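One protein chain omitted, others in place.
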Amino acid sequence: MARSVSTRRKLFFTVAAWSVALLIFFPVLWTILTSFKTEASAVASPPELLGADWTLQNYSDVWARSDYPRFFMNSVIISIGSTLLGLLIAIPAAWSMAFVPGNKTKDLLMWMLSTKMMPAAAVLIPMYLIFQKTGLFDTRTGLVLALMLMNLPVIIWMLYTYFKEIPGEILEAARMDGASLKNEVLYILTPMAIPGIASTMLLNIILAWNEAFWTITLTTVNAAPLSAFIASFSAPQGLFYAKLSAASTMAIAPILIMGWFGQKQLVRGLTFGAVK
Amino acid sequence: MNMTLRALLGATALLTLAGLASAETTITVATVNNGDMVRMQGLMDDFYAKNPDIKVEWVTLEENVLRQNVTTDIATGGGQYDVMTIGTYEVPIWGKQGWLASLNDLPADYDAADILPAIAGGLTVDGNLLAAPFYGESSMVMYRKDLMEAAGLTMPDAPTWADIEAAAKAMTNRDAEINGICLRGKAGWGENMAFLTAMSNSFGARWFDENWVAQFDQPEWKATLDFYLNLMTNYGPAGASNNGFNENLTLFQQGKCGMWIDATVAASFVTGKDSTVADKVGFALAPDNGLGKRGNWLWAWSLAIPKSSQKQEAAKAFINWATNKDYLALVASKEGWANVPPGTRTSLYANPEYAKVPFAKMTLDSINSADPTKPTVKPVPYVGVQFVAIPEFAGMATSVGELFSAALAGQKTADEALAEAQTLVADEMTSAGYTK
Partner (left out) sequence: MATQSSRATARLMVAPSVILLFIWMIVPLAMTIWFSVRIYRLLSPERSGWAGVRNYTWFFNSPDFWMAINNTLLLVGGVLAITIILGVLIALLIDQPVWGQGPLRILVISPFFIMPPVAAMIWKNLFMHPQNGLFAAVSRAFGTEPILFLQNYPMSSIVFITAWEWLPFATLILLTALQSLSSEQLEAAEMDGASALSRFRYITLPHMTRAITVVILIQTIFLLGIFGEIFTTTQGGPGSASTTLPYMIYKQALIAKDIGRAAAGGIIAVILANIVAFFLMRSMGKHLDA
C-alpha cells in the first residue's frame, strides 16, 4: 500500500469526520458564544457574530447572583458518588450475569430495566413522601442513593454488554491454571474490562450530572446541584438567554473538561483492549 | 415543651454569655427568579445589619419549578421552607386549607393599611392577611408612540377594543417586520389564559354562571375569541402560539411590535437598557368594550409563611423587612425610583419622586380598575380577575389554553375550540363536585 494513498485517505476522513463533529457541536458552540454577548445582542436578528457586543458581564452577574461553588460541589459529589457506588454494586452483578448466565438471566436484565419505566411525574408524591419520612430530603446521601438506583440498570446493562465481549476461552484457561474466582476477577477480567468500565462510568456521571427533575424536586438548599442553579436562570422576566448561556456554560465546562480527560483514558483503554 | 423551650433559652443565654456562639436562626426563603426578587438578594446586607441573628438561605427558581416545589411541600406538610413566594391565585386556596400563618401581627411600622386595597383584598382570607405583597401588577397597553404618530393616530388613555384594532391595522408593516400587535399565545393558565380571561371580562364573558355552569358556549366567549384570533392572524407575529410574556417582551424590545398588552411590570423592561425602543413607548389602560369592565388583570407576587415552618418569628422579621416602606426607600436610594418594586403601597404613588417615573400613574390606575371580587359584567360565584380561585382552575385553564392556542395556530376553528372547552370544563366541574 502506497503511503500517499493512505495519507489522502486519512485527509478525506479527517475532513469528513471534523465536518460532522462540528455540525453536531455547533449548538453547544453557539451557546458558549451567546454567553459572551449582551442580552440585546443575544437575541438580535439577524444573529450577530462579528459585530456582536462581546462582554464578560454575564459571567460576573451569574457568579454574583448565586453560590456557584456550592452547587458545583453538590453536582460533583452526587454524580461521582452515585456512579462509583453504582459500579461497586453493578460490577459483580454484571460479571456473574455475563459469565455464569442462567436461563433467567435475560428476564432479570429486562426486569432491571423495567424499574425505570415509571414516568417521573407519576411517582412525584410517593417519592417526596418517602424522602421526607426517611430524612433523606435535601441531603447529598439521598440524592446519591436515588441517582445510583435510577442509573443502576443502565450501568449493569452496559457492563454486561462489555463483559460479554471478553472471550470465554481466556477465563477457561485461567481456571485450568487454578486461578481462584477472586484472582480471575481481579487480574484477568478487570484489566480487560477497563475500557468498558471507563465508558460506563463516563456516561453515568453525565447522566447523573444532567438529571434535572429529581435533583430539583428533592432538594432545597443543602444538596441542590447545578440543575437547580440552571433553574434559577431560566425564564425569568426579561431577557435571559445570554445569562442562561453563561450559567449553562458554567454547568457544562467541568464535565466537558472531565470528559476530555476521560476520553483520553478511554482511548488508551480501548487500544489496550484491541491488542488482545 | 415549655420546659424544653426554657432549657433551650437558658442554654442559649449561657452560650451567648460565654461568647461561644450566637443564637443564629437560619430561614429558607423560596422565591421566583424575577428581577425584583433577584435585586432583593443583592440588598441583604441591610437586612443582616438590622437582624444579625437571622441568616437567610435562598432557593431561587423559575416560576413553574418554584410553584411545583412549594405546592408539593405545603400540601404534604413538608416544612422545608419558612417563607414562600406565591401569587394571588394560591393565597385564597391555601388560606382556605389553613396552610398559611396570619400576618396580622406584623410590627406597627409595617403599616398594613398602606397596602393598595385592590391588592390587599386578594391576599386576605377571613380578615387575616395571609401574604405580604412584594410587588403588584395589572396589565395595560404598551404602544409605540413613533409608529402611532407616523400612522396619524393617537392612543386614548382609555382605549376601546375598536381603537386597538384600528391602531394594530395602521401600524402593521410586514416588510419592515413590524407587527401591529403582540399578544400571548402560549398555552397555560398563567400565559394565554391570563390574558384571554381578563380580555373576556371586557367582552361581558365569564367562566361560570352563579351555579358553576361553564359558559364557553355563550356568545360573549365567541366574540372574545373571534376578536383575538382576528387581531393576531392579521396583525400579530408569525408563530404566536408559542409566545408568552418573555417572547413578546423580546419582540417589543426589538421594535417588532406596535402594541403589546401585558403585565404592568413590563414597563420598566421596555423602557430599560435592553430595549431598542426605550424612549418611544407610551402607556394606556387595557381596552374595554363599553360594558363597564376593562381587560386588565391583577396579580401580586407575595411572601407568605407556611404554618409548617418552625421559625415563624424569624420569617416574619424577614417579610417585614422585604415588604416594608423602608425597603422601597432602600431600593430607590441604591437603584433609583424606577426600579422600586411597584404596585403594593399607596404611599409610593403619593411620593412626588415616584410620580416622575413614566409608567407610575398608568400602573396605579390599572391596578385600581381591577376588582377581583367583582371581575365580570354578569355575576359570578368566584373571586379572581384573570383566574378563578378554585384548586381545579390551573389544570382546566391550561387545557382550555391549549385549545385556544391550537385555534391560534390554525389547527382548530374558534367554534371547535370553544365547543371542546365547554365539554372539558363542564366535565371537570362535575367530577370535582361543583355541578351535578
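To keep things simple, chains are lettered A and B as they appear, and every chain counts its residues starting from 1.
In the analysis below, a contact is a pair of C-beta atoms (placed from the backbone, for glycine too) under 8 Å apart; a residue touches a chain by one contact, two chains touch by 3 or more.
Model, not experiment: these values are computed from the prediction.
In the complete assembly, the contact with the undisplayed chain comes from A:Ala251, out of A:Val62, A:Leu136 or A:Ala251. Check A:Ala52, A:Leu124 or A:Ile188 against the missing chain and you find that the one touching it is A:Leu124.
Annotation: of A:Thr34, A:Thr220 or A:Gln237, A:Thr34 touches the absent chain (contact as defined above).
Residues of chain A in touch with the missing chain: 10, 13-14, 16-18, 20-22, 24-25, 27-28, 30-31, 34, 42-47, 89-90, 92-93, 95-97, 99-102, 105-106, 108-110, 112-127, 129-130, 149, 152-154, 156-158, 161-162, 164-165, 181, 195-196, 199, 202-203, 206, 209-210, 212-213, 226-227, 230-231, 234-235, 241, 244-245, 248, 251-252, 255-256, 259-260, 263-264, 267, 270, 273-274. The chain not displayed touches chain B at residues 64, 68, 71-72, 75-76, 93-94, 97, 177, 186-189, 237-239, 241-242, 247, 250-251, 254, 256, 391-392, 394-396, 398-399, 402-403, 405-406, 408-409, 411-412, 420, 431-433.
Everything that follows uses one rule, which is that only the chains that are shown with their structure count from here on.
For this pair, chain A with chain B, the centres built from the Cα atoms lie 39 Å apart. Those residues of chain A whose C-beta lies close enough to touch chain B in the complex are 38-40, 43-45, 64-66, 124-125, 128-129, 132, 137-138, 216-217, 220-221, 224, 228, 231-240. Taken together, the chain B residues at the contact with chain A in this complex read 28, 30, 32-35, 38, 41-42, 57-65, 68-69, 72, 76, 78, 80-81, 245-246, 249-250, 253-254, 265-266, 269, 274, 276.
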